[in-house]
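Yeah, one chain of the complex is gone here, protein chain that is, but the others are all in their spots.
And now, subunit A:
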Amino acid sequence: MARREPQFNQQVLVDTTPMPADIPSVQEIGATSAPLTSAAYFIGDRCKAFNDDFMKCKSESNGKGEIDCLKEGRKVTRCAASVIKDINTHCLKQFTAHWECLENNNHRLWECRKPEMDLNKCVFDKLGLKKTIPGAPENQTPVHLRPTQIYASFPGPQY
């Protein structure tokens, strides 16, 4: 049956039964929304192959992807966790500055270009991961490299 979002739900059920022992377990990612948003492009850079593999598996498994693609899913989780761990080890100060800025600005990336530049530089120097926006036009400056952001609450150059 197709998945349908529940409408007007009044209560939730928390099922604390763990996964059966015959399914290999993976440690879930403990980063919350703002650090994940901040690290998203680096996760995408390092884990592109795993992510594409997982999405291909899901689109080819006729709606049973949740069960058939557990192996690929574990790889995705482990890869993302490795990126978060590496950023925490090498660029903790810039990373914290960026996600705290995001958390204070409604997770709007264009309000926080200055901490983002510092983070991008540190991550590229230490880890070799580069932020690229997929599908951006090639003959223009990508939006995250422009000093002035048209929607930002501060209208001038941010760095």
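The criterion applied here is as follows: a residue touches a chain if its C-beta (ideal position, glycine included) is under 8 Å from a C-beta of that chain, and two chains touch if they have at least 3 such contacts; residues count from 1.
Here is the rule we use: contacts and distances are computed from a predicted model.
Not counting the visible chains, the remaining one has a UniProt entry; which protein name from "Centromere protein L", "DNA repair protein RAD51 homolog 2 isoform X1", "Trafficking protein particle complex subunit" or "NADH dehydrogenase [ubiquinone] 1 alpha subcomplex subunit 1" does it give?
Going by its UniProt entry, the chain not pictured is "NADH dehydrogenase [ubiquinone] 1 alpha subcomplex subunit 1".
Which of these touches the unseen chain: A:Ser33, A:Ser59, A:Thr132 or A:Thr148?
A:Ser33
Which one touches the absent chain: A:Asp53, A:Asp68 or A:Glu103?
Going through A:Asp53, A:Asp68 or A:Glu103 one by one, A:Glu103 is the residue touching the chain not shown.
Touching the absent chain: which residues on subunit A qualify?
Interface with the chain not displayed, on the subunit A side: 5-19, 25, 27-36, 81-82, 84-85, 88, 95-96, 99-100, 103-107.
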